[in-house]
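With one protein chain removed, the remaining protein chains of the complex are shown where they sit.
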Amino acid sequence: MREPRDAFHLAIPAHDLDEAEAFYVGGLGCHLARRYPDRITLDFFGDQVVCHLSPPTAAAGELDLYPRHFGVTFRAREDFDALVALAEQRKLPFFRGVQPRFEGMVEEHLTFVLRDPSDNLLEFKHYRDPRMMY
Amino acid sequence: MREPRDAFHLAIPAHDLDEAEAFYVGGLGCHLARRYPDRITLDFFGDQVVCHLSPPTAAAGELDLYPRHFGVTFRAREDFDALVALAEQRKLPFFRGVQPRFEGMVEEHLTFVLRDPSDNLLEFKHYRDPRMMY
Amino acid sequence: MREPRDAFHLAIPAHDLDEAEAFYVGGLGCHLARRYPDRITLDFFGDQVVCHLSPPTAAAGELDLYPRHFGVTFRAREDFDALVALAEQRKLPFFRGVQPRFEGMVEEHLTFVLRDPSDNLLEFKHYRDPRMMY
Amino acid sequence: MREPRDAFHLAIPAHDLDEAEAFYVGGLGCHLARRYPDRITLDFFGDQVVCHLSPPTAAAGELDLYPRHFGVTFRAREDFDALVALAEQRKLPFFRGVQPRFEGMVEEHLTFVLRDPSDNLLEFKHYRDPRMMY
Amino acid sequence: MREPRDAFHLAIPAHDLDEAEAFYVGGLGCHLARRYPDRITLDFFGDQVVCHLSPPTAAAGELDLYPRHFGVTFRAREDFDALVALAEQRKLPFFRGVQPRFEGMVEEHLTFVLRDPSDNLLEFKHYRDPRMMY
Amino acid sequence: MREPRDAFHLAIPAHDLDEAEAFYVGGLGCHLARRYPDRITLDFFGDQVVCHLSPPTAAAGELDLYPRHFGVTFRAREDFDALVALAEQRKLPFFRGVQPRFEGMVEEHLTFVLRDPSDNLLEFKHYRDPRMMY
Amino acid sequence: MREPRDAFHLAIPAHDLDEAEAFYVGGLGCHLARRYPDRITLDFFGDQVVCHLSPPTAAAGELDLYPRHFGVTFRAREDFDALVALAEQRKLPFFRGVQPRFEGMVEEHLTFVLRDPSDNLLEFKHYRDPRMMY
Partner (left out) sequence: MREPRDAFHLAIPAHDLDEAEAFYVGGLGCHLARRYPDRITLDFFGDQVVCHLSPPTAAAGELDLYPRHFGVTFRAREDFDALVALAEQRKLPFFRGVQPRFEGMVEEHLTFVLRDPSDNLLEFKHYRDPRMMY
């Protein structure tokens, strides 16, 4: 178990803060903590994500899940399922739909990947065996 | 407060897994959860960080804290101080030393930034007013 | 102790949603959960406050703390003090400054009252004896 | 999750303290914390509600759920159901019976509204997706 | 640590329910959960005490702390001190004032004993070493 | 919820400490914290029960559940059932078998009563609606 | 319940640290906290196990579960089952397969025993009645 009183924080680029707020708050259901001219800070599933206004970099080819992405691993299957339902009902852009990985192994988990308006990739997971969350 | 049973996860590039393990496990004191040929997974202050083996990209100029970095915001000052002491005693590479930000404002916090062997930047923070952690 | 997983919710009138958001999010540091044309919902110190767009009623004389107000009673003195500091630094409108009540009695507590842009009154308290919080 | 050691508090008018105590303690099953000549304080599902003796104001037309009401949002469906059962068995006055709202949307929830003897309205809710509680 | 969701319950005699309520609710600051013609039930520091209306038994000599009494052992010294202050300010009847016991031994603790209107004795304790609470 | 770090404590008479230990530790599965010549102290479901060696008083007629008894109210039905199973398997002396009380009312609960070797009565309960535990 | 912030620690012999790490980290899924030339320290299901490099002692006959072994007793059946699945999928060496013990008694539990590369025996258990975990 992690310490409930601390917070992970992650800073990511956003090409447009209105789009970012629409995706994270209006779409994903995160809470807006603060908005400044150059960034918004979010309560992202209990941790902090900061979207910094940042021009798009020259595209370096195809968008890839590796090596950079982030997200939440849910202990409870129902929390994972609720987020899948939210993403479908609100038509959030999937980069990859729900699929199992490592089937038949201890590391087996369900995963899906969303794509935010600035092409950041968000992966959400649920492991059958919670000890494999790390 | 965040949910203690879930975990944030973050995937980042590592140019060399041995170096990454030396920095995160031997240096920062994180726990090694698993090692595969192409990645290591870490219990990073209770959340999951995965270092994916990934060749360095062509350097795009100077290393910058924005828009990408990650880390932990500690609720308790003593946890922040303990990590500062660890970083100094173990001579971890600082990108930016301990400094206050937004002094005199509600958002006032202490912060320092480390640099991992693959030039990922890690920021650790402590806010005087814990409500500003988001 | 209350149950951390439930939430109290309170619906109040707001004459102007932008003003309400500026006061509660930009001022008090609450998080914006959702915004609709006719209301905003807030994570208010962990509980839910909903501001419903609502025309001002004909003023019925002077604004009074009784019988209607709401707020938070903090167990820890430091949380109370942090909010006082925030209110002062951000120049939030006080209806009544910090003062003790029931001095010398078991019910002794510190209290201050803020006034939101729609004349809702918010009282924040800290009791010396936490058993008197009810 | 909210902080279990703090308490939300809400002050509301009551035209008659005996009636208020009968409704909140004898009916809803809240605990009476204190009784003074001009008010009673209640442990209301873990938070504090204070009923201040207050003459009825001239009725301004029909009783409306907006913009003022309060209540509890239960994380667990069984807590919601238990309260429905209690309200029915003890024949508490419903202002609006159990009904779903926002069906088919992420915000879908069950809700019912009680009416206390001084015409304060209490809404109790349960969301299918607990992230929508705010 | 004990399980926070369960409750100890204790049934004791009361010669007069009004007196009992005055002592436990108005004096000790416990919350009244329910009142029936033949008993009152109390939230007594988080556990349940039920006072059953019961005629006094023929006094069997002097009142003695042994073998029957009940109370709370506080982990935190400040909770013990707060209750001492409450008992003094509200002039609750002490059967025995604050005193140390087993001084110089591991079992050392502070204790005082109150006497309710039906001659039930209540002992409150604080141990220097919390492992001795049992 | 009660505070997990505090403990209720109850002192009761025991005519014979070996018998008391056999009943509470060997039978009920409580843990023996300490044994002195004149008493034993027990970790009784997380709270403290002290059995003081005490001669039997002249029997005042039939043994009655009122006004004195004690026990635990379990939040979870499975904890109640496990204790019923234990009492039956270990043939602990029932004063009253498992039975419902207040059926069809909000206060409905299951209860059974054990009798210790010194004729102290122990009642264990489980309420369908946990808010009725007080 | 035990205190979540403390840790049990156990030091055991290991004939070969690589083998120990392969068994505990790669096999059992424990996390490697630190590696020194003469020992490794492990986050073993939340407690600390240290494997000290130590030559095998002259075998004193057959390997026996008594009097020395260690392991975890899981409160939740699903945690026990998940570990059984892991041990089978990863073909960890069983010293004794899953079996019930004390069937029909209150102390009934499920248990299996693993054998580490240095012949330390690890027993994992789940009791039907969690009060029997001690």
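Per-chain numbering from 1; labels A, B, C, D, E, F and G assigned in written order.
Following the convention adopted for this analysis, contacts are C-beta pairs under 8 Å (C-beta built on N, C-alpha and C of every residue); 3 or more make two chains touch, one makes a residue touch a chain.
Quick caveat: nothing in here was measured; it's all calculated off a predicted structure.
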Inset, instruction - Mind listing the subunit F residues that contact the chain we can't see here? - result: 25-26, 29, 31-35, 43
Inset, instruction - Write the list of subunit G residues that the hidden chain touches. - result: 1-14, 31, 33-34, 41-43, 45-48, 52, 54, 57, 60, 65-76, 79, 123, 125, 130, 133-134
Inset, instruction - Write the list of subunit E residues that the hidden chain touches. - result: 1, 104-106, 128-132, 134
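Everything below uses one rule, namely that only the chains that are shown with their structure count from here on.
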Inset, instruction - Determine which of the two chain pairs, C-F or B-G, is joined by the larger number of C-beta pairs in contact. - result: B-G
Legend entry - Intercentroid distance (Cα basis), subunit F paired with subunit E, Å: 18
Legend entry - Where subunit A and subunit D are represented by their mean Cα positions, the distance between them in whole Å: 36
Legend entry - Gap in Å, rounded to a whole number, between the CA centres of subunit E and subunit B: 50
Legend entry - Junction residues of subunit B, two or more chains touched: 1-3, 31, 33-34, 43, 130, 134
